[in-house]
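In this view, the complex is presented without one of its protein chains, the others remaining in place.
Then we have subunit A:
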Amino acid sequence: MSIEISGPPLVSPWMMLTMSDARNDIDKDKIVIPGQAVCDAPQQFMRGHGTYIRDGEIVSSLSGVVQQLNRLLMVKTIKQRYAGEVGDVVVARVVEVQAKRWKCDVSSRLHANLPLGSVLLPGGDFRRKDVEDEEKMSEFLKNGELICAEVQQVQHDGTLMLHTRNNKYGKLQQGILIKVPPHLIKKSKKHFHTLPYGMAVIIGCNGNVWVTPALPETTVEEDGSHVHEFQIVPQDIRLVMIRVAACVRLLRDYSISIFLNSLTTCYEMSQPYDIKELSEQETSSRLAYLITARLLQELQQQK
């Protein structure tokens, strides 16, 4: 039994970040708030997203960082809901079962759609398109279940159309879901990672990180039945999963971007500590500081 009551933290995570070098490469002039002029010479530029023209000046309508693309100026907010791009891997939760589609929560502004036709049935069965089939299909995914999918299309209003037409996508089984702000996810070629510690992690572009004993494709048998469904996860694997989950939370709390390298670095550096300690203020802030230093060093070496 461990019970600890302390005072309010003396150093907040964002204060710690200003102390580290991690944020020094952002030009302070490029950070704007609503109503602030974006550039000095408005005649030479065109206004892009997040800006408007007031008295001949290009002014920001958001708070964020100014980005320049040739002559186009736009403001990108730092913290916002997930916008979605075609090809993104997302981890979504089914919130509504409708006649011809599933509605999924992807922590975007609107719920995403997963049409009945866009799923791959276990074992590669073909569907006959009738009412009976629709009823059976709606039992395939139930309310509250987690799926892993790819964004197939972004509609005009920002609704995402998902598909799971690949063996690696589909229903997720046992594991831990951690929600992080979507901007912390670093886009990369691979979002499915089998870690060398005996478990796997899916880093969804929408900010949902899924920590699981094994990736979906490996749990589906040839005949499509989920044989591992009710198996108890062994204790050693469970401990590793929980440590990885704690690492993701630590990276989230200290606004460190989440990708394979940062996760494994955090995991390796967290080894001397108990999993419980990782959520404690003192340990986590020290660890976060060391991790950012290590990641920066690696980045500079690559350059």
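Throughout what follows, a residue touches a chain if its C-beta (ideal position, glycine included) is under 8 Å from a C-beta of that chain, and two chains touch if they have at least 3 such contacts; residues count from 1.
Operating definition for what follows: contacts and distances are computed from a predicted model.
**Q** If you had to name the missing chain as UniProt does, which of "Glycosyl phosphatidyl inositol protein transamidase complex subunit", "Eukaryotic translation initiation factor 3 subunit K", "Ribosomal RNA-processing protein 42" or "GH12887" would it be?
**A** Per the UniProt record, the undisplayed chain of the complex is "Ribosomal RNA-processing protein 42".
**Q** Of the residues A:2, A:43, A:70 or A:271, I need the one that contacts the missing chain.
**A** Final answer for the missing-chain contact: A:2.
**Q** Which listed residue, A:59, A:74, A:146 or A:180, touches the chain dropped from view?
**A** Missing-chain contact among the listed residues: A:146.
**Q** Which of these touches the unseen chain: A:32, A:137 or A:246?
**A** Reading the full complex, the residue touching the unseen chain is A:246.
**Q** For review purposes, identify every residue of subunit A that touches the missing chain, sorted by number.
**A** 1-9, 93, 95, 142-146, 172-177, 229-230, 232-233, 235, 238-239, 242-243, 245-246, 249, 253, 274-276, 278-281
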